[in-house]
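All protein chains but one are shown at their positions in the complex.
What follows is subunit A.
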């Protein structure tokens, strides 16, 4: 195994063009596990830790440009206001040590359906900044996940950053695991209210071959909120609406039975989380929300 250590982003792109099988590594919280388990033996490992800009972020007028290597702990500490859903998701990632190393770029690169960041990115709305010697392109998050642990990156591309829309309304994130901390998702759900566009976006983790949005649920809810004048009135969402939203969210799942949980449970739990996160965000939207200690 060859170990590449590019000193700059340009060097990294050149190296990736020359060695398209090179596996980029930053925090190493996914890649090293794979190597330790001997699940993969990459020909080349490309260490991105010398490229400082990957650990930086910029807050723009509409979006946060989050460097691929920004650790989850930094999101929790510095970006709670701009990216509340991702900050909540970051809290559920593994242990403090892992949160200090791992970042969203790795989650996207691995593209595991169980990656904790994905539902939050899907709900918030995001674009992945992918670059190669051929140039830079922005991949909408909705098009990024292409299969189980597969993504839309070309072999010569690297993830430089992810551009995540700044929250224009309340966001929530829930994850079910069979332990109260440091656990891989059995399933997860992210929800973001977007009052500016009067839309709701969702993200489901670990309940389908890829992270997915519950589009039918979103469409149903968008229509129901619009028709009922809920955005203006801020009145409590009718239980039957919340219930149907939850059912449609559960219906968006295409889960499997595995050692972590059954398909039936995953569907059931996504429905519960959809109903609860809708309730919490809507309460917050109405101005009656509770703050969360420990969670954000």
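Please note the rule applied: contacts are C-beta pairs under 8 Å (C-beta built on N, C-alpha and C of every residue); 3 or more make two chains touch, one makes a residue touch a chain; residues count from 1.
Convention: contacts and distances are computed from a predicted model.
Participant: Name the omitted chain as UniProt records it, choosing among "Heme exporter protein B", "Molybdopterin-dependent oxidoreductase", "ATP-binding cassette domain-containing protein" or "ABC transporter permease".
Facilitator: Hidden chain, UniProt protein name: "Molybdopterin-dependent oxidoreductase".
Participant: Could you tell which one of A:69, A:107, A:172 or A:206 touches the chain left off the display?
Facilitator: Selected residue, touching the omitted chain: A:172.
Participant: Return the single residue from A:91, A:118 or A:194 that touches the missing chain.
Facilitator: A:91
Participant: Just name the one of A:9, A:44, A:231 or A:265 that touches the chain not displayed here.
Facilitator: A:265
Participant: At which residues does subunit A meet the chain that is not included here?
Facilitator: 36-38, 88, 91-92, 172-184, 186, 259-262, 264-265, 267-269, 272-273, 276, 279-280, 290-295
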